[in-house]
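What follows is a structure written as structure tokens; I'll ask about it next.
Right after this comes subunit A.
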Amino acid sequence: MPLTMKKLAEIFTDKDPGLTQGHRMCPGCGAPITVKIALMTAKALGYEPVIGFATGCMEVSSTIYPYTSWTVPYIHNAFENVAATISGVETAYRSLKKSGKIPSDRKYAFFAFGGDGGTYDIGLQSLSGAIERGHKFIYILYDNEGYMNTGNQRSGSTPPGADTTTAPVGKKIPGKLQLKKNIVEIVAGHEYVYAATATAGEPMDFISKIEKALTFEGPSFLAVLSPCVRYWRVPENRTIDITKLAVQTKYWPLYEVDRGVYKVTRKPSSFKPVSEFVKVQDRFRPLLQKPDAEEIIDELQQYVDKRWERLLALEEATKDKPVR
Partner candidate 1 sequence: MKLTRQAITGAQAAAYAMKQIEPDVVAAYPITPQTPIVEYFAKYVADGVVKTEMIPVESEHSAMSALVGAAAAGARAMTATSANGLALMHEIVYIAASLRLPIVMPVVNRALSGPINIHCDHSDTMAERDSGWIQLFCEDAQEVYDLTIMAVRIAEHENIRLPVMVNQDGFIISHGVEAVELLPDDVVKSFVGQLKPLYPLLDVENPVTYGPLDLYDYYFEHKRQQIEAMKNVFEVFSKISEEYYKISGRKYDYVEPYKMEDAQYVMVALGSTNGTIKYVVDQLREEGKKVGLLKIWMFRPFPKAEIQRYLTGRKAVVVLDRSASFGAEAPLYEAVKSSLYEVASKPLLGSFVYGLGGRDVNPELIRYAFEKAISHELVADQELYLGLRE
Partner candidate 2 sequence: MPAKYYEIRWHSRAGQGAKSASQLLAEAVLDMGKYAQAFPEYGAERSGAPMRAFNRISDGKITIHSSVEKPNVVVVIDDTLLSPAVVEGITEDGVLIVNTTHPVDYIRKKTHFNGKICTLKATDIALEEIKRGIPNTVILGAVAKITNVVTLESLEQKIKNMFGKKLSEEMLEANLRALRRGYEEVACDG
């Protein structure tokens, strides 16, 4: 039976999810919600999470010495190497278990958490290497579409037209021109991997994907849209409903790729135009004030439509055809 919110609440009446109060993330931040859901699911299913964190907002704000917001084993090494770091932890676990140096009756879950900077960009090599080597770990990307820790710079995940300090909307250039990297397909290209998108606004989908990742005999990867209210320039209380909107507008399609087999996990019966997702965020406001704003939004609409159709086609084409 899948975990429900009520069930989780019962389980966590007298225990913490691994993350405690007193962290110093911005009010309304999506990242701690993402992390909390992942850890609660693992703990509820009897796993002992051991976690690695890439440098970023959440890493900084949760461990300001001598304070730590973690009650699970936690390691931060650097910005670009959380996947390699957790691969070392996981390997140590296998080695020590094999040689009888640690008890073998525990069910560990090795998590690596990183933002989009640590995942799409500077940490991509480390991530690719760890996945290719087949370590059993779960990589959770909390994707807030920019380098928010350093104050809203462009990342490989920033959508076109979003105003950032290193790709600002200017008189000549309308902000970032390039589309987001398709990180899930990059990861899914490693063949023996479970890769999926998720977001807190669709909690049951998110929880079931964590469950699947926990039991997957190999590396798994979840790209979780996790708004940064500050630099998306949305009200602090809209963190959750904006991610729902992202799904309803095809901006953030929910799907998974299990060893090459695509499955779209949420198929809304009707969609909203992507402009609804764009217009609620003031990071797009400078763009929207430009005379050709409509054109740019049309382009984005066409892109999300095409990507959706492509996903459905991939689902059809890869059905029952796992690469392994």
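Operating definition for what follows: a contact is a pair of C-beta atoms (placed from the backbone, for glycine too) under 8 Å apart; a residue touches a chain by one contact, two chains touch by 3 or more; residues count from 1.
On the choice of candidates, all candidates are chains of the complex that A comes from, given by their letters.
From a predicted model like this one, the values you see are computed outputs, not experimental measurements.
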| item | value |
| --- | --- |
| Selected neighbour of subunit A [touch, this complex] from 1 or 2 | 1 |
| Residue numbers on subunit A that touch candidate 1, as the complex places them | 48, 50, 52, 59-60, 63-68, 70-78, 80-81, 84-96, 98-99, 101-102, 106, 108, 125-126, 128-130, 132-133 |
